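Heads up, the thing below is written out as C-alpha cells.
Missing here is one protein chain; the remaining ones are kept as they sit in the complex.
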Amino acid sequence: MENLIEILKKQIIEQLNLAEVKPEDIDASAPLFGAGLGLDSIDALELIVLLEKHYGLKIQDPKDAKNIFQSVKTLAEYITSQKK
Amino acid sequence: MTIYINGTGCISHQNTIDADAFFENREIDCLPLLVAQEPDYKGYVPANMLRRMSHIIKMGVAAAKISLQQAELENVDAIITGTGLGCFEDTTKFLKTLIENNEQLLTPTSFIQSTHNTVAGQIALLIKCHNYNFTYTQQGMSFESALVDAMMFLNENKNSNILVGGLDEAIQPYYDLLAKAGHIKKQEDVITEIEKNKTHGFCLGEGASFFVLSNQKNKTTKAQIKGLKTFTFIKGADDLQNKLTTFLRGIDLSINDLNLVLSGNSGDAEDDTILNESNRQLFSKIDIVYFKPLCGEYFTASAFALWLASAIIEKQKVPKVLIQGHSNKKDLKTILIVNQYRNTEYSFMCVSSC
Partner (left out) sequence: MVFVTGIGIISAIGKNVSETLSSLLEGRTGIGKINHLQTIHKDNYVASEVNYSLQELENLAGLKNSNYNRTTLLSLLATQEALTSAGIKSISAHRTGFISASSVGGMCHSELLYKDFLEHKSHENFIDTHYTGAHATDVAKHFGITDYITTISTACSSAANAIMLGARLINNNILDRVVVGGSDALCKFTFNGFNTLMILDKEWCKPFDDNRKGLNLGEGAAYLVLESERVVKAENKKTLAILSGYGNANDAYHQTASSPDGQGAYAAIQKALEIANLSPNKIDYVNAHGTGTANNDSSEAAAMQNIFKENMPLFSSTKAFTGHALAAAASIEAVITILSIQHKIIFPNLNCVSPMQDTILFPVTSLQKNVEINHALSNSFGFGGNCSSLIFSKN
C-alpha cells in the first residue's frame, strides 16, 4: 500500500502538471480537492483517466469519484480493493 | 471620440518586455521562425492556473497583466481579444492524442484549453472580471475586429476602461503545416529589407500585445488612437490608395500630417505587391519603416505594430533597429499603420500623441 501511495503521488504530479510539487510535499491523508492540493473538477476528470490508463479501472459517473479521490490514501485503498 | 492608450503589454520576438532595451537593440534576426522572448510567468500568474496554461495562454495573460499594471488598474469594464489561430498547442495536443489512442483515454485539459476564448476567459478569472468578454477569430483582421468592438463599447459606455489584445502563437506543428502549404520563406531568401523581397513566403512570428483603452486621459496615457478602418478584398493599388486617403480625410488628416508610416509588408513578393505600389505612390515624402522583420508575420501582427507606434510616440524616438528607414526628424506626433495579411485583410490605424 505504501509503495502504491508513493507511485500514485508521482503519477498525480505528472498527470496534473504540478511542476512545483514534490511527492514528499503531498500528505497522503490530506484532502486532494478544495483545501490541501486545491484541485478542481477538471483535475478530477484527469484523475479518472489516470485510473483507467494505469490501473484499468473505469469510473462511469463523475459523482462516484468524489469519495474515491478524497485523498491519495482513499485512492490507493480503492485501487487495492478493486484488484481483489 | 478620442481613444486613449493608457497601458500596454507586449510579448514578442523582440525584448518588448523591457521597452528601453528593445529601443537600443540594433540586430534584426533573419530567420523563417521568430519565436517570442518570454518572461518568468510566475511573476504574473498563480501556480495553480499556470500549470494548465499552454504557450499562447501564458503569453496573453502575462501581456494583459503588464498592460493593467501600466494603467494602474485592477479590473476593467470589458475584455476583448483577437486571435486568428487560437490555442493551437492545446488543439494539436488533443488531436494527436485522439489519433494515437484511437479516441480512447483522452484527457480534458487540452480540449478545454483549445477553445479560442480561453485567454479572455482566463484573464476574467484571474482579475475576477464579470463584464463584457468577446473573442474575435477573423484571421488577419482578428485584432482589428477587437479594436472596432472596443471603440463602439467606449462610444456606448463613457468612462470605461477596456482591455484589448491581439495574440497568436507559432508552435512547431503550425510552422510545419504552413511550410508544407508553401507559405514559409526559405532561410536563404530571408533578407532584412523586407520591402525589396522578390521571393515567395513569409517568416512566421508570434506574440501577445495588450492595451488598456479608455476615453479618459490620465497620467499613464501614452498615445491616442485617432482612427481605424478595415477592408477585406482590396481590388488593387489604386483602390488601396483611394481608401487610405478617404480614411485620413475622415479623421481630418492629410498625407502631409503623417510623421511616420509603419508598413505591414510580410516579405511575400506577391502578397506585398499592392501595398508596395500604394506606399510608393502615396508616401514618397514620408518615412516608412517595416515592422514584420521584428515580430514576424502572424494574424495579429498589427497588434505588435500598435504597441510599437504607441511606444514610439511615448518615447518620441524610433527604435535603433528601424533607424534606417527614418530620417531622424524631430516630430513623431502622428503615425499611420498600414497592414495586410495574405493580401486578403487590410487595415489602417492612425495613432498620435495627445
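Letters are used for the chains, namely A and B, taken in the order the chains are written, and counting of residues starts over at 1 for each.
One rule holds for everything that comes next: a contact is a pair of C-beta atoms (placed from the backbone, for glycine too) under 8 Å apart; a residue touches a chain by one contact, two chains touch by 3 or more.
Model, not experiment: these values are computed from the prediction.
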item: Chain not shown, its touching partners among those shown; value: A, B
item: Contact residue for the chain not shown (choose from B:50, B:124 or B:237); value: B:124
item: Which of A:7, A:21 or A:42 contacts the chain that the document leaves out; value: A:42
item: Given B:4, B:22, B:44 or B:94, the one touching the chain that is not displayed; value: B:94
item: Residue of B:21, B:47 or B:152 in touch with the missing chain, whole complex considered; value: B:152
item: Of B:15, B:37, B:69 or B:115, the residue in touch with the unshown chain; value: B:115
item: Positions on chain A where the hidden chain makes contact; value: 40-42, 45, 48-49, 61-62
item: Touching residues (missing chain, whole complex) on chain B; value: 79, 84-86, 91-92, 94-96, 98-99, 102-104, 106-108, 111-118, 120-122, 124-125, 128-139, 141-142, 145, 148-149, 152, 155-156, 174, 176-178, 180-182, 230-233, 344
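Convention: only the chains that are shown with their structure count from here on.
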item: Rounded Å distance between chain A and chain B, as computed from the means of their C-alpha atoms; value: 42
item: Complex contacts: residues of chain A adjacent to chain B; value: 15-20, 38, 42, 45-46, 49, 52-53
item: Chain A-facing residues of chain B, complex; value: 47-48, 51-52, 105-109, 112
